[in-house]
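Report on the structure given below.
Heads up, one of the protein chains got dropped from this complex, but the rest are sitting where they should.
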Amino acid sequence: MAKQLNIGMIGYGFMGRAHSNGYNRVANFFPELEYKPVLKAACARNADAIKAFADTWGYQSTETDWRKLVERKDIDAVDICVPNNLHKEIALACAAAGKMILCEKPLAMNTAEGEVMCQAVEKAKVANTVWYNYRRIPAVTFAKQLIDEGKLGRIFHYRANFLQDWTISADLPQGGNGLWRLDVAAAGSGVTGDLLAHCIDTAIWLNGGVTNVTAMTETFIKERTHTLTGKVEKVGIDDACAFLCRFDNGSLGLFESTRYARGHKALYTFEINGEHASIKWDLHDLHRLQWFDHRDAGNLRGWRSIHVTDGDHPYMSKWWVPGLQIGYEHSFVHQVADFCESLAKGTPCGPTFRDALETQKVCDAVLGSAKTGQWANV
Amino acid sequence: MAKQLNIGMIGYGFMGRAHSNGYNRVANFFPELEYKPVLKAACARNADAIKAFADTWGYQSTETDWRKLVERKDIDAVDICVPNNLHKEIALACAAAGKMILCEKPLAMNTAEGEVMCQAVEKAKVANTVWYNYRRIPAVTFAKQLIDEGKLGRIFHYRANFLQDWTISADLPQGGNGLWRLDVAAAGSGVTGDLLAHCIDTAIWLNGGVTNVTAMTETFIKERTHTLTGKVEKVGIDDACAFLCRFDNGSLGLFESTRYARGHKALYTFEINGEHASIKWDLHDLHRLQWFDHRDAGNLRGWRSIHVTDGDHPYMSKWWVPGLQIGYEHSFVHQVADFCESLAKGTPCGPTFRDALETQKVCDAVLGSAKTGQWANV
Amino acid sequence: MAKQLNIGMIGYGFMGRAHSNGYNRVANFFPELEYKPVLKAACARNADAIKAFADTWGYQSTETDWRKLVERKDIDAVDICVPNNLHKEIALACAAAGKMILCEKPLAMNTAEGEVMCQAVEKAKVANTVWYNYRRIPAVTFAKQLIDEGKLGRIFHYRANFLQDWTISADLPQGGNGLWRLDVAAAGSGVTGDLLAHCIDTAIWLNGGVTNVTAMTETFIKERTHTLTGKVEKVGIDDACAFLCRFDNGSLGLFESTRYARGHKALYTFEINGEHASIKWDLHDLHRLQWFDHRDAGNLRGWRSIHVTDGDHPYMSKWWVPGLQIGYEHSFVHQVADFCESLAKGTPCGPTFRDALETQKVCDAVLGSAKTGQWANV
Partner (left out) sequence: MAKQLNIGMIGYGFMGRAHSNGYNRVANFFPELEYKPVLKAACARNADAIKAFADTWGYQSTETDWRKLVERKDIDAVDICVPNNLHKEIALACAAAGKMILCEKPLAMNTAEGEVMCQAVEKAKVANTVWYNYRRIPAVTFAKQLIDEGKLGRIFHYRANFLQDWTISADLPQGGNGLWRLDVAAAGSGVTGDLLAHCIDTAIWLNGGVTNVTAMTETFIKERTHTLTGKVEKVGIDDACAFLCRFDNGSLGLFESTRYARGHKALYTFEINGEHASIKWDLHDLHRLQWFDHRDAGNLRGWRSIHVTDGDHPYMSKWWVPGLQIGYEHSFVHQVADFCESLAKGTPCGPTFRDALETQKVCDAVLGSAKTGQWANV
């Protein structure tokens, strides 16, 4: 008989849906798991909105004060799915209440906040994970597997982009529902925390620590109407950010993210060049991994487009048959499954808060370098 | 308050999972629907197997005799998810019992069976649909929309392939669970009914009726061990089938399917060439539609790779945000949603049995032509 | 010291340029060849036009009567680069005069003409070749090499298309310079002789003889103004042609060509599926070969996109460095080089007239089947 993992969800936006879907589907596709999520309660200040959300997703109850949810005895784990500026306070309360935490990324507004959060969960010994979901796209997990097997040899280069184009219009306001990512008070930063943080998390996972960085940021649209004040206000976030870096393993890194790359909706791409082999992946065709192996016969060398849908690819035995692709949302199902499995095994479910703090440190170094014009150590 | 649509599922194989997932997810993503599927009962002869299936997917009860399931008062709709040779008998019983029917494709073993089934559901006036799910891949639905808007002009060519490579090994047996598709007694035909039927359904939907055909079939591996008898037996199915045809609209068609195309897992592709514009699609990158428009400025003409993930693309406003792709299984969620909506509206949900009979007629003409070496009228 | 190969060119159209470029460039890139082409004379009825052509390409003299050119003592080899209905007469005169012949494809108007031409050159023992140039695109030659090495194993499928879209407008006239390909009197057939002949030549080269065929042709625009008469006349050519076939090796073939595939300029593609490996190629990216090898590790299988620009790829050591692509015209340079080499060695330079006759036979069977509606033996 499965053990219940009672979930309390705080938030109901885009990510609230993605996580809820993860909880709902895991038992259908990972029936062997010892733990099974139960959607116990959902919480938001707007009572009507959270009621509708709870009805749609099957949460058994609602709250309008997150402190009440955190205090409920029938909640085992809290999912923090609210703007970045609220992560720390909620996480500290959860840790104090002995709740497990599944926190949306980025971990915090900055390294200092993140460090406090790490200490809190470690002291409380509560299970914790951060939703850097792209680690669990099967093609990305497969890349990790190939690297861990040593198939690439010495690494020379790592490059990653996260390109979007949805904020090019100067008419787009900042702040409030759906647009808090443009409000520096709620988000802490722009593309750095929103997009580059994903790239950095994957990079550290695949290629190890970042030593130092030199960065550049830009805010192309300087002022936007703020939906909360109704006034035209200065834009405090970075619209674009790029940085060069060196990794601890001696390889060179190149990272860029922007919301002004016309033609790209959510094009997260990375490429790793090793001595023996190279890997490429992009989010717009997330079910494929590009693989080049120099050990192939000389005249037959070429980039292989691997359709990562076979039973021997990570996670894929759980789904359909070869050739039938899965999508974006499945990465969250996988993270729920791995979280459940880690509970049963008593092991951490990466990225933990501590893992995610490393990404936060790189983000801080990047934003710092962009201000000073100097290389910054991580 | 949603109305319940009580489902009785017969079968628990690959398609049983795909349909069940469709029923389970529709309320999360189409919360506005008046009807909501409820998984009332699942049925199969193997009691343990169907119990495990029911537990995983949340069916409330199980049956081991499909006749009992069909007779249950608490069942509104029966999902026929068993090998082709059982479709007719079950469908007739369902119609007699006044049950709605969602039948896995192909409709029947042949046109004669299909005709009987059509008459039964039409006489009984029960809602009926056939799971030609590819119509509801958003990119394919979008293609239909573009054609209906007249954007292609006069159509000259239609070509479609369905290429797989999973039966190349002579060691693969035929018959029994998972392999009944290789057993002519259970499947009726090989790739024609299994794969080409999909291509034909889409083609008729997008391009209208087929007039006549000339075809060729081949069975590359002539004998295989039969898992039910344990003996090496003659293979009765077609391993590969190709045909040329003329459509009623004057365009030419070219169709091919095989399980011997090394390198292709489930590559269903189609292309339509019109006077003004052309369309291409393939199942291995199902979230994209290729679009060529001759009305673009001459020097800027090119095939556009449309990432069909925006809110103004069919079905996509229900899912995530632009750039984040969905997968294979979502086509079934969409068909459930459309079936529920059609119930509320009192309209048919295509492809109905009658629609699917057209595909059956083309399949029969194809198999007939392959035998006689003559062109066959549909 | 190089031996001169004195060329007499009859014709000065698109193919006249392509062949002339081949003669002009071969000495720069294949300096080791014993024979070196010398552009001795060019011939056409229009004296001004042929003079201009000769000046541009460096022909030493001109003629306005092809019979004079054929009789000239200083000509070793005649290049027949005129509409199809003139091939036979010129070829017979050349053979009678003991001239080598490089004949534009297709060999003849039909098999009967071709047979006479074969007998003439064989009786005269003159070197002869037909300009099926695509054999000598490096990626195509490489495909041949891989097949000859047995890397694909038993072949199951061969499919080829040649898709164009340049005749869709009903305003396009037929006949005369540049448009003789639409005039059945000059061309003999439409896409069958013009485009499918290329596909068939490659197919026979790569996959062996064709046993029998069933075909379909269509003329979408029934009447066009004839530029020579000024009148609207019935169109006698096939605008589109498709056929199914069986090869002597037991594999199945699927061929299609059309000038009504909107969006495709000159998309010649072929794919071969073998037991162990598969190959794809297309003319729009002619410098790449797609390769799938089932013997790769299971989870790393994928189609490789081979950039055929390395020194160990056919012909490529003659050109630039890896990564730098060549184009369409180089196939003619290669054929000239191979013709020169075959002269030195005293071996045939394929496709010879006799080889090209096989393609003619398939074309005739295809056109015949399209008329009778019956399968036709080759």
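By written order: A, B and C. Residues from 1 in each chain.
Please note the rule applied: a residue touches a chain if its C-beta (ideal position, glycine included) is under 8 Å from a C-beta of that chain, and two chains touch if they have at least 3 such contacts.
Bear in mind the structure is a predicted one, so any value in this text is a computation, not a measurement.
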Just name the one of A:8, A:175 or A:274 that touches the chain not displayed here.
A:274
Which one touches the absent chain: B:68, B:123 or B:304?
B:304
Which one, C:309, C:335 or C:352, makes contact with the chain that was left out?
C:309
Which candidate, A:110, A:189, A:258 or A:335, sits in contact with the chain we can't see?
A:258
Applying the definition given at the start, please give the residues of chain A touching the unseen chain.
156-157, 159, 163, 165, 168, 214-216, 218, 220, 240, 242-244, 246, 252, 254, 256, 258, 260-263, 273-278, 292, 294, 301, 303, 373-375
Residues on chain C that touch the omitted chain in the whole complex?
14, 18, 20-21, 24-25, 27-28, 31, 55-58, 164, 166, 264-267, 283-287, 307, 309-310, 319-330
Take the complete complex as the reference. Which residues in chain B touch the chain that isn't displayed?
142, 289, 291, 293, 296, 298-307, 310, 312-313
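Following the convention adopted for this analysis, only the chains that are shown with their structure count from here on.
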Any chance you could name the chains that touch chain A and chain B both?
C
Quick one: chain A and chain B, Cα centre-to-centre, how many Å?
36
Note: chain C sits from chain A at a C-alpha centroid distance in Å of 55
How far is the middle of chain B from the middle of chain C, if each middle is the mean of its Cα atoms, in Å?
42
Mind pulling the residue numbers of chain B that touch at least two other chains?
none
